[in-house]
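Reading through the structure tokens given below for one structure.
Showing just some of the chains, left in place.
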């Protein structure tokens, strides 16, 4: 792809970058604390097209937060993004922590809740129009690990999103982890015979359903990451908006293998990538 | 929302209103008999927009019929809706009972079949163009209870539908149980810690897939209500046209919690609601 900003979007780094927050002790209880600051930025989607976004901690998508089931999670949200925003978490929490009330520009708020039950979740702004607030960058993945850890694996995050740059309620560009075409130009290196655990989120608005297809392999599906037992094995999974799953697979043979929605309009406009499988 | 007719649409009443029909004995066998009359009506979608519909027993959606597995079901269908119509049930029955043959205006017919197997089903007109005949009101839910009853719960019906008021094959409005925005303005009161059993049907035409999302909670999914075992736990389920499921959950904390398709165009145009969780 043409020259694109690697500052606000770093798709490769995002793959395996988990923010575990800071663990604190308060009055005999353990808190896992995260800081999320919303700001404004510009992303270069290609050499011709730039797009104003709202970043979280300087990046799009926002950071992948990670906790363990039962953790008391605290999110310090500071809004420096020019408009009112909020952070709504998918998870179990009281109404006061639901993150649908606006936080004015310049203000901060604290979201606090127990990370329970385990699963692959997400967070995003919930100010109307929500679609716009999500698409302009205010979203990220939130992983809650089960009490018994999953087997060792190369854990990788892939978030599918779209860019509606001309506000016509259609996406002109699509991306894995923020930048169109990035993983075609920069394949994801993984080891042969290594168990891969993919945390996949579909946050593409406007398109009612998006398929995720992996070449030359099949994956076990752990729906919403809320189970220790796979529900199916397949190579195409159809995902509605805000669906997210754990997909597990290993590649038997070295080489390059594409992954992409089995939909040209989405794949050809940026939601396409490759794994590069190398001998261990 | 602005003044809307509560006569032909009563979304709140529809939530927990099950038509069990009339049980009769005939020649030593038990029949569960229902009467469905199709008529014409006008619905006020908001103060500016009215829409001609075909009602069933004076309402849109049609009544939620309910039987027990193994019942002999008889539906007396009287068509007073001005055009030929029919009633096609999702279920097991002979071809003569499939409800694809037109019943002329002013005429009546009897559909009779065994309610088996159990599940959450639906019925709708099957006269071409079926999309139009469904969308103008000739549809409803049909619940067949399993032989061993499900555990006690607050059982609630939510039907997602769309309104294409200008005949351009797109929906301008969407609704839970017939009226756009109704459950945002009139939250559904439920008890804290109470098991909720949601019977959800997606009968929105034109939109290929619709997500159902519940804030601050997760639900167990019993697919098509045709199983006693949940297939997954999640907070977003993607539903194609005519998909319907049982979703079970309980709220731990009091307060208001939104539910809606995770798609702005659908939610913002009327398919949005709230649960109001109150202490028992």
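A and B label the chains in the order they appear, each numbered from 1.
Assume a residue touches a chain if its C-beta (ideal position, glycine included) is under 8 Å from a C-beta of that chain, and two chains touch if they have at least 3 such contacts.
Owing to the predicted nature of the structure, the values given are computational and were not obtained by experimental measurement.
Q: Start from the 2 shown copies and tell me what the total comes to for the whole assembly.
A: The whole assembly in this structure file has 3 copies of the sequence.
Note that only the chains that are shown with their structure count from here on.
Q: Quick check: how many Å separate the C-alpha centres of chain A and chain B?
A: That pair's centroid distance is 34 Å.
Q: Mind pulling up the chain A residues that touch chain B in the complex?
A: Chain A residues touching chain B: 88, 90-98, 100, 117, 119, 128-132, 169, 205-206, 208-209, 223-224, 226-227, 231, 238-243.
Q: Which stretch or stretches of chain B touch chain A in the complex?
A: 207-211, 213, 215-218, 231-238, 252-258, 262-265, 267-268, 277
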